[in-house]
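Missing here: one protein chain of the complex. Every other protein chain is in place.
Labels for the chains are A, B and C, by order of writing; each one numbers its residues from 1.
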Amino acid sequence: MNDRILHFESDYTAGAHPCVLDRLASTNLEHTPGYGDDAYCQSAVRRIRAACACPEAEIRFLVGGTQTNATVLDALLRPYEGVLAATCGHIAVHEAGAVEAAGHKVITLPGREGKVWPADLADWLDAFYADATWPHMAQPGALYLSHPTELGTLYSLGELEALSALCHRRGLRLYVDGARLGYGLAAPGTDVGLPDLARLCDAFSIGGTKVGALMGEAVVFPRPAMAQGFFTLVKRHGALLAKGRLLGLQFDTLFTDGLYTEIGRYAVGLALRLKSAFVARGYRLHVDSPTNQQFVELPAATFAALQPRVGFEVWSPAADEAVVARFVTSWATREADVDTLIEFL
Amino acid sequence: MNDRILHFESDYTAGAHPCVLDRLASTNLEHTPGYGDDAYCQSAVRRIRAACACPEAEIRFLVGGTQTNATVLDALLRPYEGVLAATCGHIAVHEAGAVEAAGHKVITLPGREGKVWPADLADWLDAFYADATWPHMAQPGALYLSHPTELGTLYSLGELEALSALCHRRGLRLYVDGARLGYGLAAPGTDVGLPDLARLCDAFSIGGTKVGALMGEAVVFPRPAMAQGFFTLVKRHGALLAKGRLLGLQFDTLFTDGLYTEIGRYAVGLALRLKSAFVARGYRLHVDSPTNQQFVELPAATFAALQPRVGFEVWSPAADEAVVARFVTSWATREADVDTLIEFL
Amino acid sequence: MNDRILHFESDYTAGAHPCVLDRLASTNLEHTPGYGDDAYCQSAVRRIRAACACPEAEIRFLVGGTQTNATVLDALLRPYEGVLAATCGHIAVHEAGAVEAAGHKVITLPGREGKVWPADLADWLDAFYADATWPHMAQPGALYLSHPTELGTLYSLGELEALSALCHRRGLRLYVDGARLGYGLAAPGTDVGLPDLARLCDAFSIGGTKVGALMGEAVVFPRPAMAQGFFTLVKRHGALLAKGRLLGLQFDTLFTDGLYTEIGRYAVGLALRLKSAFVARGYRLHVDSPTNQQFVELPAATFAALQPRVGFEVWSPAADEAVVARFVTSWATREADVDTLIEFL
Partner (left out) sequence: MNDRILHFESDYTAGAHPCVLDRLASTNLEHTPGYGDDAYCQSAVRRIRAACACPEAEIRFLVGGTQTNATVLDALLRPYEGVLAATCGHIAVHEAGAVEAAGHKVITLPGREGKVWPADLADWLDAFYADATWPHMAQPGALYLSHPTELGTLYSLGELEALSALCHRRGLRLYVDGARLGYGLAAPGTDVGLPDLARLCDAFSIGGTKVGALMGEAVVFPRPAMAQGFFTLVKRHGALLAKGRLLGLQFDTLFTDGLYTEIGRYAVGLALRLKSAFVARGYRLHVDSPTNQQFVELPAATFAALQPRVGFEVWSPAADEAVVARFVTSWATREADVDTLIEFL
């Protein structure tokens, strides 16, 4: 990428938060057991359990998001079950069939601003079981949500409670993909915290890759019985890091002195400044996102003017040659760059 | 692990070679495209192609060994095919069924000191096709070798040539797992180099995790036609790192100024000093390994004396309460520790 | 089922066409080799090759429809590829994730009266490859069509030629599920024959289960290279019948003296009489089907009156308490029953 450009392409274009990198460097020559059986992983587990107010949770560290989703869903589903997800859900679109690779169908529900609505799920389940041929179909075994969603939106606590209750009443397990969870927890006005996820989900992930780590996702099973054999399943999915402490060290750092929260607040703050600037200048938002991803319609002329100087992602075409553009902030976004981008607008 | 202990447990107990870590640190704040589409990956590809004397090779960087084996074999095999491996082969034993997870049977051949002998493979294939019921069995589609093997042994160039010729004559593809390849290339007396692997294999890996990197395996397809769709397959296996440059940077560093070779020589040198000391003191070697893993029988008394002060792995029980112990060196092994261990003996 | 009822529920509620059953009975005590390696299978293969004007075709006999679709698609697809199908396609809905069980995503396109339109496929492919993230998605590897479709409709020869050309231009293989093919070949006005399918498809099936056999689907690979290893793949999918001659005998009988065609004509003739009667009495057709499945809207009162005396399937609810009902004919439908049903209307 061009160094003179402003970077809003994504939240995984830079390395790790300096505190994380320092920790890796300062422990580099230590020898520890492999595969997550080290003191740093144990410490990270303790900190995350505390943050989730869930002292008995089973917690494991995996490397990447797609592998995390595929591995966790493989643990949650019976072989004849599929997983429900919003049409735009990451597992439904951008994971190259990783869930299907383990034999599970991804069944899509229409999303609303990226979210699955409780009423839509209820309607789908009613229609499914009303069809006398339902035993001939892949059975709904779990609901996949992302929080924040692929469109940066968030579930309210009430929505999550409704979805969780509905899932458990109808025999589904609930899994929340938290690849960008740090940016969701830090959004102003959200009423969803880690203890809520631990209370409502059968499994959820806490993303590191996009929130300050070099790589890594923490998987939380609030009820350990759901995680039976999970270590072996992680190995089988190729998701077990030999030098497991690298993941433990990163999450231990992120969950020390509130760094994970601080990263979230910083990046969301910048994103919302950008959003305000877009709105103030009359740009139309594609979706009303309270997190670190902002989606805005850029008229053709603006697009042409920005593109050489600002890195962003073209999300989709819009009417009249306009495009929907995605601007993403992270711990690595400089305040000055936000200022400069706002000037450009 | 206890810090006062000497560490010979494995070659993945420490972090990364300092040069590798420095490179990660010095580039940390840069922004690059994700998923391996960055200049560092491109540079690493160029260096590895040059080292393999194979300018057209398709090269991709994955995170871990098990995922590399499962992904590459999934690319090489048709759905009704299995893979042949030595009984002690890593894919046959220690990968939690990752190859089977993609639907492929691992068919085992007796190994000799960890190696598949050409005559054993020929006999197996003759017997297989002599059985009139062979179309009812999983078909042999590929041969898996590790080099060095799980017992630290190496194939000679002649053996590899014989195996490669036999495979290709009988319709098998040849894959070499090079998780510890650096320690094999650096063994005194080996006549196998990277260009030989590129000439003889359909795919092979160059291990980073155990040879100086934090994590990472480079996969080489000498003939790119074998790698059709491999990027998507890597994603599907959850093996695609978002911040792909982390892998490119590490391999670029390892293949600059001969660092990969230097690490190999250093660790093998220490291992062979240790081996000589064992032999000189009358210990029996379990296998004659020319690489960084040494397997030696420790009488019960020696075992009891060493265990509190030296980290090593108990490989298997032996006669008379003795154990076969594995001692492993790496770039992170200190010369002084080898001296101290030798003193202990 | 009630014997005093008229049977229009489906085309698999009775046994086999009497000629087929007689053939099974008259050969019952013969001993033949198993697994399809018998003279009856060989004869059936010769007859089907002739009917397809494709003397080199590779032909295998499997037991059921879902297993046929899953096995053939497993043969046609690379592991990172999915299959495109209409939203209502049998593999997308009613096969319990059998295609996903082999790791392949079913990607749905909107169907029009059950059919995939060439323009919709072209648009989908254009949109897919226009998205820069396409390598992160399951790749389109094949197109699945059913002919007749699940709604009884048929492709014209021109439509099949357009779809075949488009598939092959874009690297997709074309597979036609002919579970009810006999009723499609016999539809008045169709311009599609077996030689057309052999010319245009990479694989297609000729259904026996619903067209006069006890069970059985013949799979045709017009170009044998596409069928490499298919025998072993059939075994692996549990689709290889031990007493393979049972399938060969049935298809040999169906393709002798035009029985397959005759069954098709008979059943379609009855279905079209029924359709005319519905139309003449002012019932609204749900879809204009030229084959043995007729879909008609029944007002609530008619539905209530028919249900105790006539077996049919409720396809879906319609407006004003009406239902869409499916009436299916087969070789086993009695003309007198059609008359009686028409009287009831």
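Keep in mind that, in the parts below, a residue touches a chain if its C-beta (ideal position, glycine included) is under 8 Å from a C-beta of that chain, and two chains touch if they have at least 3 such contacts.
Since the model is a prediction, treat every value here as computed from it, not as a measurement.
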Contact with the hidden chain (one of B:A138, B:L163, B:L240 or B:V310): B:A138
Chain not shown: contacting residue from A:S10, A:T108, A:Q139 or A:T329: A:Q139
Given A:S26, A:S156 or A:T232, the one touching the chain that is not displayed: A:T232
Touch criterion as defined above, residue of B:H7, B:R23, B:K105 or B:R180 at the omitted chain: B:K105
On chain A, residues whose C-beta touches the chain left out of the figure: 35, 74-75, 78-81, 102-103, 135-139, 228-229, 231-233, 235-236
Positions on chain B contacted by the hidden chain, ascending: 79-80, 82, 93-97, 100-106, 132-133, 136-138, 314
Chain C residues touching the omitted chain (full complex): 1, 3, 7, 9-10, 12-16, 18, 21, 24-25, 27-34, 38, 63-68, 70-71, 95-98, 101-102, 209-210, 214-215, 232-233, 235-243, 246, 311, 332
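The working rule: only the chains that are shown with their structure count from here on.
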Identity of the chain that, by mean CA position, is farthest from chain C: B
Chain C: positions in contact with at least two other chains: 79-80, 102-103, 136-138
